[in-house]
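Every protein chain of the complex appears in place save one, which is left out.
Residue numbering begins at 1 within each chain, and the chains themselves are lettered A, B and C in the order written.
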Amino acid sequence: MLIQLTPSATAEDIHGIQILLDHLGQVNCLFESNHKKMIGLEKGLKDDQIKMILQLKGIEKIHALTTPYKLASIAFKKERTVIQARGVAIGGNKIVLIAGPCAIESKKQLSAITQKLRNTKTSIIRASAYKPRSSPYSFQGLNEEGLKIHKEVQKEHRMPIETEVTDIRDVAIVAEHVDIIRIGARNMQNFDLLKEVGKAKKPVILKRGLSATVEEWLLAAEYIMMHGNPEVILCERGIRTFETSMRNTLDLSSVALVKQLSHLPVIVDPSHAAGRKDIIPAISKAAIAAGADGLLIEVHHNPTAALCDGKQALLIEELASLSVDLEKIAIAIGRSL
Amino acid sequence: MLIQLTPSATAEDIHGIQILLDHLGQVNCLFESNHKKMIGLEKGLKDDQIKMILQLKGIEKIHALTTPYKLASIAFKKERTVIQARGVAIGGNKIVLIAGPCAIESKKQLSAITQKLRNTKTSIIRASAYKPRSSPYSFQGLNEEGLKIHKEVQKEHRMPIETEVTDIRDVAIVAEHVDIIRIGARNMQNFDLLKEVGKAKKPVILKRGLSATVEEWLLAAEYIMMHGNPEVILCERGIRTFETSMRNTLDLSSVALVKQLSHLPVIVDPSHAAGRKDIIPAISKAAIAAGADGLLIEVHHNPTAALCDGKQALLIEELASLSVDLEKIAIAIGRSL
Amino acid sequence: MLIQLTPSATAEDIHGIQILLDHLGQVNCLFESNHKKMIGLEKGLKDDQIKMILQLKGIEKIHALTTPYKLASIAFKKERTVIQARGVAIGGNKIVLIAGPCAIESKKQLSAITQKLRNTKTSIIRASAYKPRSSPYSFQGLNEEGLKIHKEVQKEHRMPIETEVTDIRDVAIVAEHVDIIRIGARNMQNFDLLKEVGKAKKPVILKRGLSATVEEWLLAAEYIMMHGNPEVILCERGIRTFETSMRNTLDLSSVALVKQLSHLPVIVDPSHAAGRKDIIPAISKAAIAAGADGLLIEVHHNPTAALCDGKQALLIEELASLSVDLEKIAIAIGRSL
Partner (left out) sequence: MLIQLTPSATAEDIHGIQILLDHLGQVNCLFESNHKKMIGLEKGLKDDQIKMILQLKGIEKIHALTTPYKLASIAFKKERTVIQARGVAIGGNKIVLIAGPCAIESKKQLSAITQKLRNTKTSIIRASAYKPRSSPYSFQGLNEEGLKIHKEVQKEHRMPIETEVTDIRDVAIVAEHVDIIRIGARNMQNFDLLKEVGKAKKPVILKRGLSATVEEWLLAAEYIMMHGNPEVILCERGIRTFETSMRNTLDLSSVALVKQLSHLPVIVDPSHAAGRKDIIPAISKAAIAAGADGLLIEVHHNPTAALCDGKQALLIEELASLSVDLEKIAIAIGRSL
């Protein structure tokens, strides 16, 4: 349940409401989202409790939501959210192609790839400066140097750019350099990081955790939203199952489900789901048919020399050819690419 | 590895080959498939062993296959298999819609549903006479009485019909009454049943087990094929994972993968994967975009009164409307419905 | 819910009860278990329905059970079930060691292993004559020849023997040759096979399916029990998860849970769970500490030459040494070995 406060509610009004909620045994927290002051309740209120609260000063409305996530719920906001990133809309009728190398390796590499991507349907460039790797002995990314390359390439090619943030202390600098911040699967329940990007003024791509349920995923989005940032783009990237012939099991049913449960845009990362090139075209088409608002695809101009995840990267020519097929599917479902 | 014998190979020739293989420590078995005598080897042979064997009498060819499944492998047979069931082709350019109720409940029910399905794109009727249920206290199906209803409805409406077999002793009677035999997920590794349908003269839909890997699934198909029946249709129906918002996790990556590994047709059952109606349209479209050769969908004219699985059954009108969308996707990928 | 009928209930009485249940929309089935006639209901009855039914002729008692499994439930039968197999009690205070090779390879092999096992704490010999293998090209067992060897070794060494049955048509002959019938993990929901061993007069070891929940496992036991055989021994052998360093993930919490939910004995198969020798001693000790009534362990006198699963088989000397440690744990928890 969400209690929406009037714009004129005073600190005293709010204090009074919270004291009453404490008495009712309600864990509750005050926050501001989209310029509206709200109090979120973990549990529901009974009818007579609602009546009692509605008589207090400072209450505008009580949103009776039955899901544990609230701001992210379609019951809270009926119109689908469309997010703008440097002129590119995500979540609208047009499906968005986000592509780029796994990691930034050099200015030359990122610039060359971006140049070639201009000839595909790609509208946002992806590339990681910070690389969270299972092993401390693996390549860990170019870090701040990578961010600077990002900024230069963005200016040179006038394309929006997204990158991952892993460390709370880097959120500010990342938000300053790129147009979209990405939270990786391993950090989906790094709640302190979620709170921090909640304070940032840039859209956030939130990847689903390797073993996160749909509900946990939406609750992670809720963390970002209730800390002030309503611009969350959900990203399905495969879950961990017993099947070993792919890196992860892409869960397109969850994409379809999230489109019913939430107003937030949902994109799909077929590259990390598959971990192998050969099935990426087929599952990319399936993702769009399932209702995804975009794709996040790894490409490389020289996959065998890539510093990470080379074998799942498409050649840019392959992406160009795939995008022709993707457009046909988009049109078949009444959208564009 | 597969050793293909000449048509003229004598029992003596074959005995000699098997003795040599035993000496080489090779578990091996003789079988006949598609009128060709073969010896299948669990492990590979070394080059000098191959040379030695090729000098024996009765050898036509050695198929050097590196996968544990052989007849099912695309390395063994390059052209895609197209299976005919009473005039309907499965695995060809046209995508096949198989629909019907979960269980046969009465002549009246099946006939009414079939009549209505004639106005959709459905070309094969599905309905189970034998129901393998987790609880012995649940409705267990009409059994033989159900098969008779099947036969009557098939004659009345001149549409091919498919049904599940669960008991080895019923394979003959099921094969006599219906056009396609189905092996359910729980029986995917019931090897004795696989061997028995391997001897049947009807196509077999082989559902993927709840926790079967793609390799195990193809090996289950291999059991059917090496016992004499090359007409296997693979069916993805969701795997068991930690996610509980759907009944199972539909694995469309495996559909894409199997299309690369095998020449067999692959269909998808969105109804059992989802266990809920609301996402069936989206994942059905995704299945076709991923490359599925058909869909197996549950419908009912009165889902709330259905004896089993009512909440996942589409109304026939819903299927009719969905099939319009499915056809658009089919055309977008260069196929028809 | 279970309706227990009086011994004097006539066919007419029973028919009347079932007609009423049909009217109440209750899927119900009549069966005889432990010389008592019962009617099992899938769903529960309301209070007024119970009152109504209790007034009918032929009703002895209504067991109000809330679990989907009934005969297997501890709410139905408070005293723990102890099963006798040729003089060896399973489920009593003494923990039972069942050991032997994965497969019967020859009379010589089984006899030699059995002879050596006499010097360990082993009281039942295990060995499979029928081998359900993922690949049709793998060693499939000696079949009936294996059963004969079983019988001979049993007579020679006067030890009870257990083996797996996979084919319905073999249940009678297997029941004739061995003292305990085993249902493998892949057949846990082969309901026709469960019904058939339900009619056999020998105890049944029921392995948990690779992805079976505890509830499904107990429902599988229920199938056997309601078809007439109350002597079911549950066997945990690991479930399928994402973890690949072991063959399966041994789920000892389920062992502890089943001991609370059911009166049936529970044993553990550490060999198939681990798939590797090195951790078998540790998890065997853990299984006993968790409350298991026995262990099912693979041994071999020459593991590297074993026709199947050699790398998980203990040497018999290793088992002898392990059993000393196991006995200490058994005593620590107030039991014996």
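The rule is simple: contacts are C-beta pairs under 8 Å (C-beta built on N, C-alpha and C of every residue); 3 or more make two chains touch, one makes a residue touch a chain.
Treat the numbers as computed from the prediction; the structure is a model and nothing was measured.
Here is the thing to keep in mind: the chain we left out touches A, B, C in the whole complex. The residue from C:176, C:243 or C:317 that touches the chain not shown here is C:243.
Only one of the listed residues, C:112, C:315 or C:329, touches the absent chain: C:329. Only one residue in the set C:127, C:171, C:226 or C:283 touches the chain that does not appear here, and it is C:283.
Where chain A meets the chain that is not shown, the touching residues are 27-29, 40-42, 68-70, 132-140, 166-169, 186-187, 189-193, 210-211, 215-216, 219, 222-223, 226-227, 240, 307.
The omitted chain makes contact with chain B at the following residues, 211, 240-242, 244. Within the entire complex, the positions of chain C that touch the omitted partner chain are 211, 213-215, 238-239, 241-246, 249-257, 259-260, 273-274, 278-279, 282-283, 285-291, 325, 328-329, 331-333.
We adopt the following convention: only the chains that are shown with their structure count from here on.
Of all residue numbers seen at the chain A-chain B contact, over half occur in both copies; the interface is built from largely matching residues.
Our note on geometry: chain B versus chain C, Cα centroid distance of 31 Å, whole angstroms. For chain B, residues that reach two or more other chains under the stated contact definition are 211.
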